[in-house]
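Pasting a structure below so you can have a look.
Left out: one protein chain. Kept in place: all the others.
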Amino acid sequence: MRFDPADYELIAPGTLQAVVALLADEPGKWLPIAGGTDVMVLYTAGKLPARKLVSIWNLAELRSIEVLPNEIKIGAGCTYTELREHYVIAQEFPLLASAARWTGGIANQNRGTLGGNIANASPAADSLPALLAYEAELILVSVRGERRVPYVGFHTGYKKMKLAPDELIRAICLRRCFSGYLHYSRKVGARNAQAIAKVCVAALGRLRGGVGGGGDAIDDVRIALGSVAPVPLRLTEVERIVSGKSVDRELVQLAKKAAVAAIQPIDDIRSTARYRTAVTGNLVAEFLEQLRATGKTA
Amino acid sequence: MTEEGIIGKSVPRKEGRDKVTGVARYIDDMTMPGMLYGATVRSQIPRGIIKKISFDPHFDWAELVTVTAQDIPGKNCIALIGDDQPCLADGKVNHPEEPILLLAHADPHLLRKAVDAVSIEYEPLPAIFTIEDSERRSQIIWGDDNTLKTFLISKGDVDGVWAKAAYIVEGEYTTGAQEQLYIENNGAIAVFDREEGITVWGSLQCPYYVHKALMALCNLPAEKIRVVQAETGGAFGGKEDYPSIIAGHAALLAMKSGQPVKIVYDRLEDMTATTKRHPSRTRHRTAVSKDGKILGGEIDFTIDGGAYATLSSVVLSRGTIHAGGPYYWPNVRIRGKAVATNAPPHGAFRGFGAPQSLFAMERHMDHIAQVVGLSPVEIRRRNFLKPGQTTTTDQTIREEIDLGKLLDRALELSEYTAKIARFAQQNKVGPIKKGMGIAAFLHGAGFTGSGERYLASVVAVEGCADGGVRVLVSSTEFGQGTNTVLCQIAAEALGLPYHDVRIAQPDTNQVPNSGPTVASRTAMVVGSLVRSAALGIKQILIASGLLGSSYPPQEFRAACRAHIAAHGELRSFARYEAPEGVFWDDQKYRGEAYASFAWAIYVAEVAVDLSTYSATVEDFVALQEVGRVLHPVLAKGQIAGGVAQGIGFALYEKVVWQNGRMQNGQMTNYIMPTSADLPPIRVFFEEMGNVHGAYGAKGIGELPMDGPAPAIVNAIEDALGTRFDSVPLMPEDIFEAVSANGDR
Partner (left out) sequence: MSHSSERRGQGGGNNRAKSELSLTINGKPETVRVFPMERLLDVLRQELGLTGTKEGCGEGECGSCSVLMDGKLVNSCLIPALQAAGANLTTIEGVAEGPQLSALQAAFLECGGAQCGICTPGMILSASHLLNKKPEPTLGDIREVLAGNLCRCTGYMQIFEAVAEAARRKSSV
């Protein structure tokens, strides 16, 4: 056994208020643990530096999914299973639903949380490209109250984020404005299930005229990638190049080149930089080609 | 006699109920009063001199039991074939994770801290990690020249064929290491008593291998060592020789402490420190006639054995003998060689050398086909061994096998021809490219040549007081159905219901040595002996007048009870006897290599997605001739499971090495297929019987490992038109090859 339970403290204050009070009292000393699917793996391997943990599993304030006319507010403590099974998420946010579906196996989906995925900040995290594409906003909470921040730019570097030492992620907000878009997502891993992404794409696009509208110019496009940089990336340069244009072979080549230039993939135990680069280019091209196809009139 | 035969029926698995209710007890489920946990301090470098071992003074070492090489009562070796592998490193290390010191304590958490509190200073020595490094001999790490073993198979006149050849086809093929990945890690519990000696319970395949190793290590006579197999959660060869090491470690700690000691590895330790499939390199140079017939050739088959010899000579033997595949070679020279590197010693894994050399042969056949301008189907058809012809070792094929017909059936079952045509059209558009691939192969069951005679296996069947019978063998169950099949055989031989037959737990105090549970020999060789011993029981009862020659089960039970009441016991032994007229020359490596061969044709349908360069097997047909199917569900399960491991070997399972150490020693990063990854694996059998096997059975446990990798890579070449000669074949490799060709 590479870990000793005797060396760790874990408490469950039971309410959000008590947890944030604790974090304010001793900032940086208590590691929040929700479902544990990341923390417990480190712990078992003897690689968890934290010795004091505070459980935020099953805090009612973090578990709700609030459906409002213009947005949906997903509690950070919601599990992937809850995301998959929620009607609005499945209907209106398929990028997030598919990320939930391909994260781990069912047992891990029953415990892993969206907030945990954000806070753990793995460059290969499955849900983060979707949050970038949907331009999610995060509600962060502390004893000082709540603040709402865009998710774009939230992760600033490898495992670094704009979260104060005494703050928790409380909810993830998504605007309900993506009907009529093509939602494209693909995860490339070592196998079909239970795989860490080698490349992960979440993209949204809409042509002028919408689906079946006969239009061909790109009206709105967002392309987000995981596993190709220390943080999940929006390919803003690619988006700029393709916006307002019709998708043709030349544009696709330009977009691929720009995508390749924007990413910083590495060689690691799972894959190579060259492979990740090539696949990124291929998937960006595939997305644009599918986007073009949506313009065809019925 | 029973109304319906038991052989050929899918009777319930003997220990099945325990397994589905969670009652079956594996090593880590067992505890004993006063039990300590044991752990191993291992080398962090691949090769070097141990300068100093320091124990952190802030730790209370008085609480811990410590064992070093100096504490070994007997010989510091793991007795197997040679004695070159130390049980504990003494002064020098030759591979990463080599065991140096052992520790024990009642608290497993504290134990881990103690392991971390030992620091070792080394003087590193230059280490070698590849076959090529080893051959270069810039560092000699084993013997005089790093060569663990060689074999030479010579048939006909190879030197004369080149001049006659219309084509000379060359190729080099490589396979990587593969981790057995049994879901239950290695574990053992040892108890030492001054009077009784050592008792070890282990997750293991071969109780008598462990018994022999412990005798030498602990310097105790045979009757003071007892080895018992616990329920074993998968093995696949990974628990053939390795358990002697972990059992030896537990035994040494038990002897030192006087308390029971359990050692169970976690996944990281098991993956990084224990055996793997030998990496291989095979070079073919083949002389082929104008109409595609093999005239002769040279095959160089080399395997990487790791730091110590262990089983390499036997793996090499099997790989060398199988290197020619199911084809007729009128002339051939096969050089087999095993070399040493500074990696943890490689060991047994299902197939045992044959998957490596058969991968090369079957890839090479497709290559020959291309050069000659024939299809993969036709090139094989023209070269298949026929009854009356001889193998590469001059073994005459005496059974009426028709590989051409077997091929036809496999092609039909897989819709090969229609799919080839369809894919040729479909592949013109879109990123998905599909292909079909064939592998034809054979697998010899039982020990090679004189091996079975050398093993001299003994089996017993005894009558029980309640009138039932019990099979006594050292053959172990680890999922493949040993318990079930051997009881079926005894039941059939005696005309008893299956439920009247039980099998003893393999315990060296209770059961004779029926040889190791390896080499696909259990049903065929041991089963045959079980049948003999069972018939022996019947003979005793008939001879004593208690039983007629034909009887209903209840009469047998009554006779059995009566005999035991009168004589105290009822037991019959059977010992292996080599069949008449079978010859094998160990020096020339010529003759009857195996008592029987199973034959197979596998067909893989693969799709490669060129947007991600990932290859997926979409459909798999596994057709084999196996003598007799003793238990349909078990047989199908063996083939499907072996095919799954073969698919892993081909496409998913890559050991990432750095300086001789496995870097991806967790299940997150060493990838085996999940239920979402495998195609339908469609299993079919032909049965033509086998003179040497129980009820006509041939060994099938390892056969399915040989075919999938070459069939899949053949299919990928068919799909892409790109040549690949190595497994594992990862998407990154496909990408590099495809982009080098300028595609996409």
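In order of appearance the chains are A and B, and numbering begins at 1 in each one.
Criterion: contacts are C-beta pairs under 8 Å (C-beta built on N, C-alpha and C of every residue); 3 or more make two chains touch, one makes a residue touch a chain.
Note that the structure is predicted; figures quoted are calculated from it, not measured.
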Residue in contact with the excluded chain [from B:D28, B:D300 or B:E555]: B:D28
Residue among B:Q44, B:S313, B:T668 or B:T722 that touches the chain left out of view: B:T668
Interface with the unshown chain - residue positions in chain B: 10, 12-13, 15-26, 28-29, 31, 35, 37, 59-60, 63, 106-110, 113, 180-185, 231-236, 266-267, 478-481, 633-634, 636-637, 640-645, 666-668, 672, 674-676, 678, 680-681, 683
Chain A residues touching the omitted chain (full complex): 4-12, 33, 35-37, 40-41, 43-45, 51, 53, 55, 57-58, 81, 104-108, 110-111, 192-194
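Simple rule for what comes next: only the chains that are shown with their structure count from here on.
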Geometric centre distance via CA averages, chain B-chain A, whole Å: 43
In the complex, chain A residues that touch chain B: 1-6, 45-46, 105, 186, 188, 190-196, 199, 269-272, 274-275, 278-279, 282-283, 286
Residue ranges of chain B in contact with chain A within the complex: 108-113, 266, 268, 431, 610-614, 616, 652, 656, 663-664, 668-669, 671, 673-677, 731-732, 735-736, 739, 744
